[in-house]
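Every protein chain except one is present and positioned as in the full complex.
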Amino acid sequence: MNNFGYSISPSSRIDLDKRDNDKFTRIVLLEPGFRKCMACGLCSSTCSGANFTDVSLRRAIEMIQDGQEKSAIVLLKGCMLCGKCNIICPRGINTRNLIRNILKVYMEELQ
Amino acid sequence: MNKEVLIIGGGPAGLECASTLLMFGYKVFIVEKGSELGGHLRKWDRLFPESISASETLERLLIPSKKAIVFDETEVSSVKLKDGFFDIILSDNTELHVHSVVVATGFKLFPAEKKEEYGYGVYNRVITNADLEASFKNNSRDILQSKRVGFVHCVGSRDEKISNRHCSKVCCVTAVKQACEFKEANPDAEIYCFYMDLRMFGRGYEDLYLKAQNKYGIRFIRGRVSEVAENVDGELVIKAEDTLISRPLKVTLDLLVLMSGMSKNPDNDQLADMLGLDIAEDGFFVQHDPTINSIKSKIKGIFFAGTVTGPKTIPETLNEARSAALAVHKYLSE
Amino acid sequence: MKERFLFGYDPFVLPFTLGMVFIILYLLVGTARIIISLTHEEQISLLKSLKPKQLFKTIKDVITDCLLHIKIFKRNPLLGYMHFSIAFGWFMLIVVGHIEVMLYTPQRNGILYYPVFFRYFVMETQQTLRGAFFFFLMDLFLLMVLSGIALAIFKRFRSRALGMRRTTKLKIGDTFALYSLWAIFPLRLLAESFTADISGGSFLTKSINHLVHGFVSNPDNALPIWWCYSIALGVFLFALPFSRYMHIPTEILLIFLRNAGIKATSFRNGYAEAEIYSCSRCGICIDACPMGVNLGDIKFSTVYTIRLLRKRENALEGAEKCLMCNKCVEVCPVGINSTQLKLLYRQSFNDTGDHDFSYLSPQNIKHNKEKILYYAGCMTHLAPAIYLSLFKILKKAGIEYNFMDADGSICCGRPLMLSGDFKGASQLIDKNKDIILNSGCTTLLLSCPICYKVFREEYNLQGIEVVHHSVYINDLLNSGKIKVDRVHESFVFHDPCELGRGSNIYNEPRELLSSIGTLKNSPEEKGESICCGGSLGSLTMQYERRKRITEHSLSMLYTNNPDTLVTACPLCLKTFSPVNSKRTVDIAQVVSEHLI
Partner (left out) sequence: MIINGKKKIWSDYQKEIPDDHYFYVRSCIRQNFFPASEKLFLEIVRDRLNLDFYETEHHTTCGGIAYHSDTIPQETVMTIVARQFALMSEAGYKNYVASCITSFGLYTEILDTWYHYPELEAKIKENLWKTTRREFNKPEYLAHASDVVYKLRDKIASQAKYKLVNKDTGKPLKVVEHIGCHYSKMFPSKGVGGAEYPYVLTGMIESWGGEIVDYPERRHCCGFGFRQYMIRANRGYSLSNTYKKFESMEPFHPDMIITNCPGCPYFLDRWQYVIKEMEGKTYGKEGQGIPVFTYEEVAGLVLGYDPWYLGLQMHQIDVEPLLDKIGIKYSKTDKYLL
């Protein structure tokens, strides 16, 4: 193909139709609280890892719901599973279980 | 000789105010523009937050107000204030001579076609909350079988461009209620709610929100819908942004419900001139003392009840109707 | 005594003998398999433990645990007697039986079945005092066993009377062994009574003989009963390896291994296999388990998880839901460290270490030797009152400290370890270890028992004293560095699982509280304290179920209605305080509020 010194930039728009639904339902089965998240940001602000680097469960949950698993995993790789978010979540979501399962389910295909 | 009161508007506010005044022994006239009493309540199927039946609620309002004299399909043509009395001429030119007037003309549902970019009236699968309520009422399978459904909050509210800066207060909780009812009617529907702020302020509303998420798996996306278009197969393509991760997103839906807000009743302006009252910038009547006495108007003997002075839930409307009746009673017994 | 039959043999002994041969072979193979799967050092330490001094202690342990069941007696005397009577009674029946054979029919020594069916093969020629004495002994021990069996049957229907709210639901293998066990001794009684007039008996067998003399007098009626007796024994022996009673032989081996200092390194083989087979499924751990408060979770109590491990079925759901609070290990009469098995089981699934901790660059903190290094830990940052009170106490005692993780902590690694991800945890442990060792501190002070346990057990910080703040404050008080005034406020102390059962610290916090106010106790405390419900050990438990555990734990703590609930763990504090209508405080807060 010809190169004219510029290229077509791919659309940054998320397409919700292309979300991997069976992985999403598996996560919901493993941690039913997942759907209760109201994105209040308490977990990501109390996060021990977030003191040092970019870890955010709130954004990761939102990304998973939008089918952006790869960027969600990057956000959770730094999690030390210390449980502070578990204590503080106002919706009573088992956040540790959620993080663990997101990493497990979405990392399967990477191995 | 019991004194006479005119109530303009036969919706829930008018009816409840009438029944309370009847209880006080006044002679009550109700002027209703439409052909039937009940106002918008007649069109709803179930009411938030517990999805109680709207028709039963209407019945409970109609019965006690049965003795009021009703002029349906009539409007007020002119009003003259003469030493404590109101000489009213109606459109069927009956003349009334009343001691007090209660304005309960309510609101108008925002005409969703004004938001052209949402394509109401242009795309067949775009309906409003009122249409959905009607679909629940007569169980129209065609609508309720839609697989992917979207609810668009703040249609015609909090929108400078259509001069409705106010928040209509009830559409968020209505959207969540309808979303849950839709999921019950069609369990394998995938439902999205596009919201900017989810204002679930009332008692029991947060539980409804939690049930919507937890039990029904309804997906709440924080971002107002910008455009709606039809793709080649006639499905709706929705464009919005997930502002929680600041990424634009699009989704293909089979049905889009626009949550039309409460905007002013267009007849208010004409009515205001007749009664000598003022209309605020948001199109609702100006209350004389909004904090202490929200049902009082600046003219003695004229009172307000219900959504004529701004968006309200039905419980709030009924409370205000009763307090308006009390104010009339207090005024007339001076 | 004289032999009634020439060859001393009758076909009815076959079921028993075959059963016996089968179980002996089975045990030999099993034991060999376990010992082979031990590591080399473990085998050497096992050999070393056979030296007389240690061997004597092991035998003493075997007697007290396997025969007398002392640990169960402590819990509930009736339950203890039930186990003791069956175990000890049966053991003595076998011993005395062998003595009788040696005395009266020496030529039959070594025949497997002879002592068991001695009464059938001999005839009492003349009554001697010695014979009567042995008959009396045999009947006495038989009666003892029968009393135990009666209690066992009664327990099966009304377990509450023996102090147990719930007992284990039995699988097929167990029911076979159970019913055959129940059948053995009544059948023995009948059999020996039938032949009592020929081969003699004592108060028990003789009196039954007279009772049913008419039926018994015709000799060929006795044989079928002896057949039943032998079959019952045979069924029991054949069913043994597939039932809970495999615990009888295996526990002996387990005690030998344990006294040799061997620990489980895999969740199924070696020492773990011995532990799994010596679980008698008595069900004591069901009542102990805090999860039992949610009826749906009873199926995840330790006894059922170990049964799944034994049958090599998937036990992950139970293993991951367990609070790892160690209460079942504390009450287990056999002393099985089931929490360790569950942790190793979790590790086999979750030990990916697939994390990106590259962002944890080693921060070297300026720290001089005299100061103590204080590590708050993640959870304490959510309860700042703890470290603020602690600093107030230290200032009062004139002790300088350095707050290692003031602006956010690198997690101590234990929560990751509890999830089974040892590789991930070790990455965190190395990072923290660098910081602590580089700081050159001599004392590492901790206010969270979860961190305390991992710093003490996994970090091996040579030369650094790792201490929990309850112990440290208590020392300050005893050494007079701080003084507190006495108030007539009443406290109850909740023993955090990781401090009490996890690190064996029970008394210091109590001493501390008694020196300030009056310490009230609660029905289940110290080693039996009920987990607060917030435990990081459980990976999958949902909040609603945790809350019921918290409420149950609180109701126990408040039985003697103390004024204030005191604990020494930030996680327990954060779990109790929203649910507890009364005040919940950390022990440091109590002390700092009453400093003078």
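Order of writing sets the chain letters: A, B and C. Residues in each chain are counted from 1.
Here, a residue touches a chain if its C-beta (ideal position, glycine included) is under 8 Å from a C-beta of that chain, and two chains touch if they have at least 3 such contacts.
Predicted model, so just to flag it, every value in this text is computed and none were measured.
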item: Neighbouring shown chains of the undisplayed chain, as defined at the top; value: A, B
item: Absent-chain contact - pick from B:Leu210, B:Ala229 or B:Met274; value: B:Ala229
item: Residue in contact with the excluded chain [from B:Glu36, B:Glu116, B:Glu184 or B:Asp197]; value: B:Glu116
item: Residues of chain B (touch criterion as defined above) contacting the omitted chain; value: 113, 116-117, 119-124, 227, 229-232, 234, 237
item: Residues of chain A (touch criterion as defined above) contacting the omitted chain; value: 1-9, 11
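Keep in mind that, in the parts below, only the chains that are shown with their structure count from here on.
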item: Distance between chain centroids, defined by C-alpha means - chain A, chain B (Å); value: 39
item: Chain centre separation in whole Å, for chain C relative to chain B (CA means); value: 67
item: Per-residue overlap in chain B, given as positions that touch at least 2 other chains; value: none
item: Overlap residues in chain C, where contacts from two or more other chains coincide; value: none
item: For the chain A and chain B complex, residues of the former touching the latter; value: 12-17, 28, 32-33, 35-39, 58-59, 62-63, 65-66, 68, 91
item: Complex contacts: residues of chain B adjacent to chain A; value: 192, 209-210, 213-214, 217, 219-220, 222, 239, 242, 244-245, 247-252
item: Interfacial residue positions of chain C with respect to chain A in the complex; value: 350, 352, 354-357, 359-360, 378-379, 381-382, 407-411, 413, 415-416, 419, 421, 424, 428, 534, 536, 539-544, 571, 574-575
